[in-house]
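Presented below is the structure to which this report refers.
Complex shown without one protein chain; remaining protein chains in place.
Moving on to chain A:
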Amino acid sequence: MNNIDIYQKMLLILLAVLILHLIILVLLFVSTIANAWTVGGTKNTDLWYSCLTTNAGYHCSSASNEDWIQAVQALMVLSVLFCLFSLVFFMCQLFTLVKGGRFFFTAVFQILASLFVMCGAIIYTVMRPDGEEDAAFGFAYILAWVSFPLCLVSGLIYIVLRKRE
């Protein structure tokens, strides 16, 4: 009975860690793709487009192509990629790791992903032009900041997690 108990516990932990990882991946993806880092009234901009809603419809133009916006774009895309890589590594290491080994590679990629999100969010916060009235941070920006600690915690969990069977 004891062995089955432990086995079930391990399975639950594994499932929880996996679900957390998937949630983080989805959050990062939505934050990168959704064009709502700054919203205000009829306008929503960044990271990719600058869109204005008028009576006639929806008018979009490219977001400004200054250096810092492109850096934030790159960092967000990289964080999504690294989170994906760490998921793939997790699947791999689950089956190839020796008993008692740690998920080192998974943790490294996950922590790097969290660092990229942090850098991107910080750069955006600092460099955003603040001369505009009623311009507030949109949900994509908030998602980026939410996914940073989640991603970091997930990476640390992978460092602590050991493979048992």
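The working rule: a residue touches a chain if its C-beta (ideal position, glycine included) is under 8 Å from a C-beta of that chain, and two chains touch if they have at least 3 such contacts; residues count from 1.
Everything below uses one rule, namely that contacts and distances are computed from a predicted model.
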Record-based protein name (UniProt) of the chain missing from this complex, from "Phospholipid-transporting ATPase", "Proteasome assembly chaperone 3 isoform X2", "Vacuolar protein sorting-associated protein 33A" or "Myelin protein zero": "Myelin protein zero"
Sole residue of A:Leu27, A:Leu75, A:Ala107 or A:Ile157 that reaches the chain not shown, by the stated touch rule: A:Leu75
Chain not shown, touching residues in chain A: 62-63, 65-67, 70-71, 73-75, 77-78, 81
